[in-house]
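The complex appears here without one of its protein chains, the remainder shown in place.
Should a chain be cited, it is by its letter among A and B, assigned in written order, with residues numbered from 1 in that chain.
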Amino acid sequence: MKHLGFNIGKVKIGSFDFTCCEGCQLQLANRESTLPDFLALIDVRNFREISSERFDDYDIALVEGSVTRSDEIERLKKIRAQAKVLVAFGSCACFGGVNSLKNGIPQEEAVREVYDGKTIETMPSTRIADIVSVDYCIPGCPVSKEEVERILVGMVTRSLVSLPKYPVCVECKQRLNICLFDLGQLCLGPVTRAGCDAVCPTGRTACLGCRGPAEDINFPSFEQLVRDKKLSSSEMREMLGFYNGFADYLEHEKS
Amino acid sequence: MEKPMIYKVISKPEFKSFIDTLVKSNTAYGPKAVDTDRLGNPVYQFMHVQGADEIAFDYTVTHSSAKHLLLPFRDELSHYSFRDGDWDQEVRYDAPPIVLIGLRPCDINAINILDDVMLHGPYPSPYYLARRKNTFIIGMDHLPLADCFCKSMNRHTVNHGFNLFCSDIGDRYYLAINSANAFSFLKEFRIEDPSYEDNCNLIERRKSIKNSFATTVEVTGLPVFLDIEFDSPIWQKWGDKCLSCGSCAMVCPTCYCYSVEERFDIDLKGSTRQNHLYSCNLVDFAQVAGGHNFRPRNGDRLKYRYYHHYRGFAANDNQQICVGCNRCGRACLADINPKDVINDLRLERESCMTCVLPSPDKT
Partner (left out) sequence: MHDMRFTIPGQDLNREPFAFKAPDFQKKCEVMITDRGYKCRITNIVPLSDNERLFLLRIVDPVEREMFNFRPGQFLMLEVPGYGEAPISISSSTSNHEFIELCIRRAGHVTSALFETRQGAMVSIRGPFGTSFPMELMEGKNVLMVVGGLGIAPMRAPLFWIGNHRDRYLDVRLLFGAKDPSQLLFDYQFEGWQRVSNVKMHTIVEHADESWKGRKGLITALFDEFTFDAKETYAIVCGPPVMFKFVCHHLDLMGIPMNRMFVSLERRMHCGMGKCCRCMVGSTFTCLDGPVFDYWSVLNLKEAI
């Protein structure tokens, strides 16, 4: 397409999974109403969930999942070397995700519990930014297809690609939801990055912070809130640790 | 400018059937119990209603204001359609008529303030005008809640900005009819001229409302005061509590600051310019191209919201835009509310004064 005198063409993408449930990639094929338009934007070069054809000439790599095995490191580095733009796709890739829950217990114990004594090579769940440089993060568990569309359109047209900087509360209030704190629940909405349209609080489920912290959050005030409402601070830490998105804040607290 | 008003009374059952007819013939919004909080109190919101039975006429207060029906959280400003290097722009001011039922005097005053800002400033907003012209407002009075302070802001009564206003005088409503439409609708129902007793009851009702305010916020001289206290440490103290979550601005009936965003359509054949309601508490409110943030600290942003609400902006005749509904105070998780912040500022000021002024009895 020609717009304003410069060419807008399809982008070549590759989609790759590491340690994850592949649910975020599945989102790419979701939302049928816009799927044909979405697929017209991209030239899928490597994506095992929708095509058996594989090429290695992609420009944008969507990387789902965290790294939990040493061979994954090599594979990730190869993808990084090929891709012009590397996107951490989903909470596992951005923060380590649910997989990071095992980081809190000895690795042998985790292996014994899950694989019943089989010999499995494993390492602590690591977000991909700790291994290679990441150009964009699209957090979420799973990612929101609408946001993925917006960001990919932004990449195709070279227009603004950004995530909201404010917390989920903004969107939750816009949906006229009752505040979960008023129901006596603990919710991470006030500190979690918006962009999900407050889907969990709207369904009366507490926000677990799958999109990680909003920009410049007031963490001490949030802890105070949990104390003031007489909610459990161990539950709060558990929730904050669920997707590992708040690791920096939790560590800070320990020290 | 006040228009002449017609006063009538209507029995409560007849009023309900009037509302029912109106609701069924139009797109209507009214207070609805949507939930129950952990203390067992019902939670109300202004929701789309399809019959008078759904409306909670004796509701206390809605968690969120009715602002979004006039200033939607997201609104399309214009749409571009692209064709080979050129484009067409389409701007539409679409607003199908709606009926808003059960607004409190403070809510109607809030809409009057929005009218001043959106329509009476240097550049009237056609988007707002279209919605405002097509909004039929039925107001209802109520006894204030313990934390309402609209009387302090002088927003507890209203004499314009509605089509019909109902005062509860026992078994009937005392109606102030402010539009030809409202009158011609009501003519089809049993309405009567108010009797002497009705008038007495109305006066009693107004008195009892006026005397029921438990919360007072001292706002005299506040504008000057806020100018003087601009660099007060109080702001950082409250800023340290503020979560910068924007809840206050979303539920506020007068917060209107917004952000404009443009997006390509997914088929790349066009783009949409949208405005969406923002809050001055949000972290990037005063960020400019290149990344510089003029208000990086929570305290600066919180101060700014109070500045806007209680000092007012020069372009809007320095009008205070707070109506005293305290929705922000109830929604705030960090327990920040106008009463406490303003009192704190005053205390701080007074303690300064006692330091500076020589005390008279020291001779």
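Everything below uses one rule, namely that a residue touches a chain if its C-beta (ideal position, glycine included) is under 8 Å from a C-beta of that chain, and two chains touch if they have at least 3 such contacts.
Everything numeric in this text was worked out from a predicted model, so none of it was measured.
Within the whole complex, the absent chain has one touching residue among B:Val34, B:Met47 or B:Leu77, and that is B:Leu77. Taking the complete complex into account, B:Tyr256 is the one of B:Tyr44, B:Phe165 or B:Tyr256 that touches the chain left out. For subunit B, the residues touching the absent chain in the complete assembly are 21-22, 24-26, 77-78, 80, 82, 85-87, 89, 91-97, 99, 117-118, 121-127, 129-130, 133-134, 136, 181, 185, 188, 227, 230, 256-264, 271, 273, 275, 278, 280, 285-290, 294-295, 300, 304, 307-308, 311-315, 318. Across the interface with the omitted chain, subunit A contributes residues 3-6, 157-160.
The criterion applied here is as follows: only the chains that are shown with their structure count from here on.
Averaged C-alpha coordinates give centres for subunit A and subunit B that are 37 Å from one another.
Remark: subunit A residues 1-5, 8, 34, 37-38, 40-41, 149-150, 153-154, 156-157, 159, 165-167, 169-170, 173-174, 176, 178-179, 181-184, 189-191, 214-218, 220-222, 224-225, 228 touch subunit B in the complex.
Residues 34-35, 37-38, 43, 45, 47, 63-64, 68, 73-74, 82, 84-85, 240-247, 250-251, 262-264, 266-268, 277, 279, 282-284, 296, 298, 331, 333-335 of subunit B touch subunit A in their complex.
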